[in-house]
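As you look at this complex, bear in mind that one protein chain is not there, while each of the others sits in place.
Naming follows writing order (A, B and C), and every chain is counted from residue 1.
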Amino acid sequence: MVESRFRKILIANRGEIAVRIIRACRELGLGTVAVYSEADRSAPHVALADEAYPVGPPPSRDSYLRQDRIIEVARRSGAQAIHPGYGFLAENAGFARACEEAGIVFIGPRSETIALMGEKTSARRLAVKAGVPIVPGTLEPLGDPSRIRSEALRIGFPLMLKAAAGGGGKGLRLVATAEELESAAARARSEAKSAFGDDSIYLEKAIERPRHIEIQVLADQHGNAVHLFERECSIQRRHQKVIEESPSPVVTPELRERMGSLAVALVQTAGYVNAGTLEFLVDADLNPYFLEMNTRLQVEHPVTEMVTGEDLVKLQIRIAQGEKLPFAQADLRQRGHAIECRVYAEDPDRGFLPSPGRIIALRLPGGPGIRDDSAVYEGYEVPIHYDPLISKLVAHGHDRNDALARMRRAVSEYKVLGIKTTIPFFARVLRHPDFLRGDFDTSFVEMALAETTGQADGRIEVALAAAAIRAFLDRRQAREPSAETPLLASGWRRRGWRETAGGRL
Amino acid sequence: MVESRFRKILIANRGEIAVRIIRACRELGLGTVAVYSEADRSAPHVALADEAYPVGPPPSRDSYLRQDRIIEVARRSGAQAIHPGYGFLAENAGFARACEEAGIVFIGPRSETIALMGEKTSARRLAVKAGVPIVPGTLEPLGDPSRIRSEALRIGFPLMLKAAAGGGGKGLRLVATAEELESAAARARSEAKSAFGDDSIYLEKAIERPRHIEIQVLADQHGNAVHLFERECSIQRRHQKVIEESPSPVVTPELRERMGSLAVALVQTAGYVNAGTLEFLVDADLNPYFLEMNTRLQVEHPVTEMVTGEDLVKLQIRIAQGEKLPFAQADLRQRGHAIECRVYAEDPDRGFLPSPGRIIALRLPGGPGIRDDSAVYEGYEVPIHYDPLISKLVAHGHDRNDALARMRRAVSEYKVLGIKTTIPFFARVLRHPDFLRGDFDTSFVEMALAETTGQADGRIEVALAAAAIRAFLDRRQAREPSAETPLLASGWRRRGWRETAGGRL
Amino acid sequence: MIFDATVAGRSYRVEVKASDARYVVSIDGRPLTVDWHPTGGVFASLIIDGQSQEVGVARGSGGYAVVLDDASLLVELAAGAAGAGSLAKKGSAGPAKVTAPMPGKIVRLLAEPGQLVAAGQGLVVMEAMKMENELPAPHAGRIKAIEVREGQAVETGALLVVME
Partner (left out) sequence: MIFDATVAGRSYRVEVKASDARYVVSIDGRPLTVDWHPTGGVFASLIIDGQSQEVGVARGSGGYAVVLDDASLLVELAAGAAGAGSLAKKGSAGPAKVTAPMPGKIVRLLAEPGQLVAAGQGLVVMEAMKMENELPAPHAGRIKAIEVREGQAVETGALLVVME
């Protein structure tokens, strides 16, 4: 029950989530301290913060994961609290403990709660204790191959192998038959070892055509907990979400009520404090199964913010300051429908291959119902070292169709040159009949990509004309250099004039 | 009771409102036709529309006011309806009639209603008939000086002289004493004559420390009408609004209910169809007086959209198609608080002098609760021929303080180089104690400008350092031209590299 | 490199040195270590003693326009001589010239050559962006010449009226 008014917060993250948190702090009148790696000197979060300090070389382990340096910056700059964002140190119980010991508030749950939920089988055992249904499987971490085999035979195939020490799709394996088990288990354990330093795994029965639906919760230090309804997260590539929405097209009022109550029960059993998300699989008969809990802010939190009108980051900060939740469950309502598209620097036409590099030109969408949480600018070099997420584009509308229409409109306005992004992919998904009907599961992306390829033919002509005219202007300009010497920072202006003149010849 | 599904709409406007309407059409799946003057070939509304056609030289009277050409473009392109936006032909009864005669739907009220409300004294008489209180004064247009004098003496001083044939602050005069009356009336009539071609005026008693509060209404062709609550519009310069918000800080639930009912009564008495706005003055004792009705979309409509969750432009289109209103009064709720800042190309440090010209650089704000309805881009030349509004920046928050905090944050992110804008002015207003308390009337801007001048001293140092380093780099670059010849459209890239290299010397 | 700088009505002597990956900027002898990094186009991120700012800097007529959070400043720079006291003071004597503060159209002339006008009295009405603006006399005096005619389009800085 820490009750302390913050004046300054350090944001131990980068990219769009650091920008998001800085904005919340600024709106609360709090000072902000950014940290940055050598690769991020020109990143937007550095420019936006009130203070900024370097913490090391580009690789995350040498900078954004350097707990000692980050805590030292917090001390030196006089920050009372650290917001970890997501990823990096957000679910690191050791870091939360180090903050606690340094007398700095970690904006998140207590370190014990992070550890409890971080070990996926202890989270499963806690769910059982709270009366929350889990996917049938094992409740303990397993290492012994013969034990794995006997448990697998008990559960039956197909089944999933998962790393016990962490989530996020690492070490995940779908095993269709008993024959595949041995080599799959070996590979899963080796991946778990390299990702988390712990090779124990656990088993879950595979759910057919599952939907991935999660519940947002908030819990304060005074024992109050509420849920903020669901997010539908079934549109995934490589077990990572690319599109999320709320409400889910399949969740009925009864299921919403049930999942919300289960989530609150688990949170209260765990003594959880902070914003958090409970992930569920929902089968074709609308039975929910608890998967795991993320003890941090979620990438897709804006979807919940748009439908509830609440600001989750500000609420995290207020909870960490010891304030009580400013509302009860009955005060919360879903209004309209929201959808988020994660704009990644990836090439959807080549299996979502990373596409770092310089953004030559950028046109962002605007207007009614559109929120752009981005962390790039024209001329920005997207570095190769970090997550490829460059923007969260969110649309809010009256109902699902209205939100989808707004998102289609915004996606068509969003133009990026210099790197590949997932924007053209969203343009296709947002017109796919199954997606429009809300009829999809976690295998949608693979299926949809296979179906819809090729460009509309009418565009080829426009693209040819545009490229040819540009080349024509480039060549003419090269032959007839202007008398004006292009020395100064006003280079763009020269170009603008020339082209205009060219067009009037 | 026209019931016709539109497939394509012509937007008879330019700038941010044309962009706003094109976005609504696109979200409804409707084709869009833009018209443009010779000064607007590179304007955003032209690039965004599906089709675009020139309608004449830069002056509005030769292009955007050319009814014949606009109707001809609608015919040729196969548009079923014309959306007039605001300004230009939006409240021109003759244009509405010409559309009706050409078999094209004018998205607005019937031409008779426009005429009825356009003549301000007939609107006042209608209000009296509907039981809506008006500012005490005359009910007929006046031309005869002796009649003006006798009516003025009856009403008492101070009083306002207003043009009978139109609104918008044209021909407006505050008369403090009987001595000033004669010359003020002469000037008012001459202004009215040149603005509207009609020199008749009417008189209204001056209200002390008035607040300008308006009610948004919607009425369909089936006799249904609702109000969408109030907007507070007291922050004005030159009798034009610069900041609007909803709810008003002074409107009580009772006053809201009363003003809303009065507005609906007037709308139904008039047989009004379309979105519309009733302007009221509210005195210090919270008595509302009807001023005039705008029979069109309002610049500040986003404020209402943010708090109600409704899309007024889409609703205008659906009403014009003959659809019924999709909700009743009881379905409408105000949620949170919204505020709009009108970003004008004007210099607030020099009495809001116009500042057209090229936008050298532009950084738009984003993130939670921010909506930017703009119609400019980096490199855009703001023309001298039209209204200086370049963007409507809107913030939505939990309550007034939250919305103001978000607006302050967004304003600090919004950066424009090349022209002057009202952005630094908003930064000052949003920190002014009277404004924060909600304690202001229509004289606020003059007063606040007089009080708060001068720049924060800490910034001088940063500005000096920034300018000096840029000049240093410019000069060094001029002395050491790179081997690379800057021929192509990638001029920006060259500059970026050079500066980086410079920083590492 | 040394500059004579004027901003918000005050003059400063500013020296810039590149030093490693930084700049040392001395303002009237007080040194600041500035970590400057371009952030697209005319924008740059400045970190001075850990304090971060993003600024836009563009050279325009009359100097460098600097846009910071919530403010916009015009910095006039001239290459400074090595010694002090070399600032060329702006002449405020001589005939006053009224110039166009914006591009626009001359709508009306309110005075004529030879006329005596009071300080603040309107001389010319210009129109731009649908607004008429009256340009006032900078001080009392006699009109020497009117350099424009009604209906004429003018650019920013165009000479409109000369006063004795």
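As a convention for this text, contacts are C-beta pairs under 8 Å (C-beta built on N, C-alpha and C of every residue); 3 or more make two chains touch, one makes a residue touch a chain.
Keep in mind the model is a prediction, meaning the values are calculated, not measured.
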Where the missing chain makes contact, among the chains that are shown: A, B
Absent-chain contact - pick from B:I11, B:A24 or B:V46: B:V46
Missing-partner contacts on chain A, residue numbers: 238, 345-346, 350, 353-357, 360-361, 363, 378, 384-388, 411-413, 415-418, 420, 423-424, 427, 454-456, 459-472, 474-475, 492, 495-496, 499-500, 502-505
Touch residues of chain B, complete complex, unshown partner: 34, 41-42, 44, 46-53, 77, 377-380, 488-490, 492
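Keep this in mind: only the chains that are shown with their structure count from here on.
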Dominant chain pairing [most C-beta pairs in contact]: B-C
Separation of chain A from chain C, taking each centre as the mean of its C-alpha atoms, in whole Å: 47
Between chain B and chain A, distance of the C-alpha-averaged centres to the nearest whole Å: 37
Rounded Å distance between chain B and chain C, as computed from the means of their C-alpha atoms: 31
Chain A, residues touching no fewer than two other chains: 48, 377-379, 488-490, 492
Residues within chain C bordering two or more other chains: 37-38, 40-43, 53-54, 57-59
